[in-house]
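Only a single protein chain was left out; the remaining protein chains are all shown in position.
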Amino acid sequence: MSKIVRTVANQLILFIFIFGLYIIIHGHITPGGGFQGGAVIASGAALMIVAFGSSRIQKGIKEKHLSILESSGAVIFIGLAFAGLAAAGVFFFNTLIGSPVFGHTPPTGPNPGDIWTGGIIPLMNVAVGLKVFAGLSAIILVMALASSGEEVEE
Amino acid sequence: MGSLLNFPFLAAVILAGIALYILIFKKNMIKFIMGIALLEASVNLFFVALGYREGGGAPIYTNSPAGIMVLPVPQALVLTSIVIGVSILALMLSMAIRTYRHTGNIDTEKSRRMKG
Partner (left out) sequence: MRNFVASLFLGIAIVFLVSSALLVHPFGEPPAPMDDYIIQNAQAETGANNVVAAVLFDYRGFDTLGEATILFTAVTGVVMLFRKKETAEK
């Protein structure tokens, strides 16, 4: 792409990542969550691939690193579910309610919102956001590499 | 019984009808994939329209106005369905690219003789 596109993408990528992180971290009190924030960050990765070309991106980030990120997100998610099984005997039990970490309970009805609520929901948002970001970025990177004629290196 | 008030459901039906037409009559693989994506969009639209409540707000309590809320479960299902749709779309397009490299065309009638 041209120099204008590359410069604008370079300036914009930081704000896109920060916006996606905000959406993921505030997923349990405002509109948004892991899926949406992960998709926003993956769209930033798609912008980088379009602006700089897939072969140049591939020198920095290999597809297998993204695969490892995605698998670690899945492992965190399933681990949180099994933590509920270990603590209370129910899969996906919300174990962190009442604990000092994310353990507050908001008053019923409309309220201003408190970041330390939700139990395991914020942590699961982070895990799913990591997973969606890494998975979509890996798909975009591999398909861009394949359509530009190169094959993926294992 | 139904009335013109059910128009959002009918919009989903129109989308599904176009998608079924594409799936039945088109032979090009890329058009086929577009039909599947359209069918999925119609199902998502139907779900969200199914959960709408007259005058309801978003089901989020942070600084929300007092009053009724739309149903949260269809929204959660559609949220899951969108991510699944994107990944399935990527998988189908990859298979189409692979088929084109193997056989030289992406017509479903002509590329029957695919070699391992």
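A few comments on the model shown:
Every chain is named by a letter (A and B) in the order it is written, and numbering of its residues begins at 1.
Methods note: a contact is a pair of C-beta atoms (placed from the backbone, for glycine too) under 8 Å apart; a residue touches a chain by one contact, two chains touch by 3 or more.
All values reported here derive from a predicted model rather than from experimental measurement.
On the side of chain A, the interface with the absent chain consists of residues 27-33, 63, 67, 70-71, 73-74, 77-78, 81, 91-92, 94, 97, 102-109, 111, 113, 117-121, 124-125, 128, 131-132, 135, 138-139, 142-143, 145-146, 151-154, using the contact rule stated above.
Where chain B meets the chain that is not shown, the touching residues are 1-3, 5-10, 12-13, 16-17, 20-21, 24-25, 49-54, 59-62, 69, 71-73, 75-77, 79-80, 83-84, 87-88, 90-91, 94-95, 97-98.
The rule is short, and it goes like this: only the chains that are shown with their structure count from here on.
With centres set at the average Cα position, the gap from chain A to chain B is 23 Å. Partner chain A is touched in their complex by these residues of chain B: 58, 60-66, 79-80, 82-83, 86-87, 90, 93-94, 97.
The touching residues of chain A, counted against chain B in their complex, run 29-31, 33, 35-36, 39, 106, 109-113, 132, 135-136, 139, 143, 146-147.
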